[in-house]
Structure formats: C-alpha cells, structure tokens
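The complex appears here minus one protein chain, its other protein chains still in place.
Moving on to subunit A:
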Amino acid sequence: MAYAYLFKYIIIGDTGVGKSCLLLQFTDKRFQPVHDLTIGVEFGARMITIDGKQIKLQIWDTAGQESFRSITRSYYRGAAGALLVYDITRRDTFNHLTTWLEDARQHSNSNMVIMLIGNKSDLESRREVKKEEGEAFAREHGLIFMETSAKTASNVEEAFINTAKEIYEKIQEGVFDINNEANGIKIGPQHAATNASLSGNQGGHTSGGCC
C-alpha cells in the first residue's frame, strides 16, 4: 500500500502495436487478443520494488490513432518515463518512431526516460524490423531498448521495471528534482515517514506532538 515513490509513465506509439496489451500484461498478467480502441487515455497502476523500495507506477496508456494525437499530447506533461512502442511485424510503425519521439520530447520534460519497445516478438515469422535496427535507433537517440511480447509476457516486466530503475538512478544522481511534480515523480508516504525528521512539512502526523 505505502510506497516510496510514484512514477508517472506514458505509453505511446502507433495504433495496434500493443500498448494496451502490454499494460494489461503488466498490471493483470493476462493477454487479451482483441482490444477495444483506446479513447484518449486509459490507466493502470502497479507496485514494484527497486533497491528494497516500493515504487508505484502510474501508467497512462494513450490512444495510438492519429486523430487522437492532439489530445494525447496533452497527457504527456509530467511523465517521468515513456514506453515508445512499435510492432516488429509492421515496418511503418517503426518508421513513425521519429515523429513520436519528437512529439514526446517536445511535450514533456527533458529528463524523461524513454524505453523503446519492439513488441510482438513472438511473431518471429512475420518480423519486418530486425532487432539490430531497433538497437541502432535506440543508440542513436539515447533510449533504452527491448523487444517484448505482450502475448507471452516475454520481457514485459523487464521493460517496465528497467525504465523505473533508470528513473530511480537519475533520482539518486540528483538529475530529477523530486520536489517538482512536473517531473512525474512523487514522494510517497513511506518515504516521507522515514524522512519525517528531514522535512518539517510532515510533522503534523507524529503522535503525541501537539497536546
């Protein structure tokens, strides 16, 4: 229940690449082959542990349809992490990555950690985008890269957790100002409690303090 940090994530990418399926696999550990088109944005949340600390991921799963693009941009604000997803069986979804990346960088904070995901790795026979191409794109743009399968759950946990690890490291390095909510990071009650002596703001809750 209590967490040390809360990270806001966004999942972006072309329609049909499996964004909602990745989220469902991550939060509910199940796969749903037929999924309704996402209207605007849907949400998911899950607790993970990094370095012995509970971290809550609050995930904004955006609509991939082009017509929703102007709306989904509004949701980028204040995200600490982004999963940029393409479909390894559809070359066009890979070709659109640059646009997505520009969009994400323009509408969110510059420190946002972006994880590039080549989804549907279970469909090896229909592969159109080589793993090396994904790796090269990621290297070129300073992203983390992974191939996943929302269907078989391969690498799904890793994708979400590695992104969180990267954010966590950035916090440790002092890159993120955790007191600025625009960075998509919030300090949770657990963390606040252990640091109660450091931040006077939390003082009111210590028992027997006032009367």
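Observations
Criterion: a contact is a pair of C-beta atoms (placed from the backbone, for glycine too) under 8 Å apart; a residue touches a chain by one contact, two chains touch by 3 or more; residues count from 1.
To be clear about the criterion, contacts and distances are computed from a predicted model.
The subunit not displayed here is recorded in UniProt as "Protein FAM114A2", chosen from "Cenp-O kinetochore centromere component", "Eukaryotic translation initiation factor 3 subunit I", "Protein FAM114A2" or "Vacuolar fusion protein MON1 homolog".
Of the candidate positions A:Tyr75, A:Trp100 or A:Phe176, contact with the hidden chain is made by A:Tyr75.
Among A:Ala2, A:Met47, A:Ala136 or A:Val175, only A:Ala2 touches the chain that is left out of the view.
Only one of the listed residues, A:Phe26, A:Trp60 or A:Tyr168, touches the absent chain: A:Trp60.
Considering the complete assembly, subunit A touches the hidden chain via residues 1-2, 39-41, 43, 45, 58, 60, 63, 67-68, 70-71, 74-75, 77, 179-181, 188-190, 192-193, 201-205, 207-211.
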